[in-house]
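The following block contains the structure, expressed as structure tokens.
The block that comes next holds subunit A.
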Amino acid sequence: MSPHRLHGPPWPDPIVEVRAARHAYGQRVAVDGVSFTAREGEFVGLLGPNGAGKSTLIRLVAGLLSPSAGTVRLAGFDPHAAPRRLVARLCALVPQEPRLDWPFTVREVVMMGRSAHQGLLGVAGRDDLGAVEGALTACDLVHLAGRRVTALSGGERRRVFFARALAQEPRVLLLDEPTAFLDLAHQVAAMEMARLAARGGLCVVAVLHDLNLAAAACDRLVAMRAGRVVAEGPPGEVLTEERVRDVWGVPVWRGENGATGATVVLPNVGSHAR
Partner candidate 1 sequence: MRAARPTLLALLLAAAAPAGAITRGPGPTSAAAGPLLPVSSRGAAAGGATWVGRPPAAGARRIVTLAPSMTDYLVALGAADRIVGVTRVDHAPEVAGRPRVGGFLDPSPEAVLGLKPDLVLWVTDGGALAAVRRLAELSAGAFAILAVPVVTVADVPATARLVGEAIGEPAAGAALAARLQGALDRLGAGAAGRPHPRVLFVVGRDPLVVAGPGSFPDELLRLAGAVNAVGGSRPWPVYPLELAVAANPDLVIDAAFDEPAQGIERLAAIPAVRRGAVARLRRDDLLRAGPRMIEALGDLEQALRGAGPR
Partner candidate 2 sequence: MTRLRRSRLTLALGLGLLAIVAAVGVSCLLGPQPISLRAALDGVEPDRAILFGLRLPRAALAAVVGFALAAAGTALQALLRNPLAEPFVLGVSGGAALGGTLVMLAAAGLSAVAGPAGALLGSAPPVAAGAVAGAVLSTFLVFGLGRIGGRLVPEAALLVGIVFNAFVAGVITLLKMLAPPDQAARLLYWLMGAIGYESPATLAAGTVLVLLSVGTLGLLSARLNLLTLGDEEAASLGVDVKRTRALVFFAASAATGAAVALAGMVGFVGLIVPHLVRRLVGPDHRLLLPASALFGAAFLVGADALARLAFLPLGTEPPVGAVTAFLGGPFFLWLLRRQAREHDEATT
């Protein structure tokens, strides 16, 4: 991950710090007293059933939502109150289903990641061109750079938006279900890219549904249910048979990948085993 500086300004450690945060959409409480931290160089997986509050949590970190109670700090700033340009230089969010209504080219979309580094009219400097080329290379998009994003497959589009987040040169990378709707090869590729970004020094936080992919790729897992954090720690500690049954309501068999030693959980479909 050459475009990413290993030595940035001395941010507070951990760079993401959420304390007793609460957020409600009208009457529905989505996040209820959550505390959560993430550090640079770390790949954190956010797990939990639908409606657990995972997406709300990363939107709080990105400053797109503000907590009604508790605090959220991103590199020491309140991300909701800080200027959007500053937050965009610190933190990039790859949405689950990015909008693509207009036929921009791949390079144009990736260049949009540089907006927070550019002037009002978005005139690209050497840094911007370098960052975009680096991101295109890292995501294997160089050969597609001139294509219209509206003409790409789902997997290619996901890579474009990942590249845009890299071009943003943030310190924190937030991924909302980066593997949704992808086939196995593309899922693995997406996780590898996220892992590489973390190895390059970024703080990567991803909302994930595939427990095995999360266990294989993430350094740390945080399990949520009904707006609260119910467990966090290394994959092997979080993904126990009891916890998976508690959180997801599904009985599983837990084992290890013989090749990598990663934790593996498999649902006991059709066995009625208790």
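Candidate entries met the following condition: all candidates are chains of the complex that A comes from, given by their letters.
The rule is short, and it goes like this: contacts are C-beta pairs under 8 Å (C-beta built on N, C-alpha and C of every residue); 3 or more make two chains touch, one makes a residue touch a chain; residues count from 1.
Computed from a predicted structure; not experimentally measured.
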item	value
Complex member touching subunit A, one of 1 or 2	2
Candidate 2-touching residues of subunit A, taken from the complex the two chains share	59, 62-64, 83-85, 87-89, 91-93, 95, 98-99, 101-105, 108, 112-113, 115-116, 118, 120-124, 129, 168
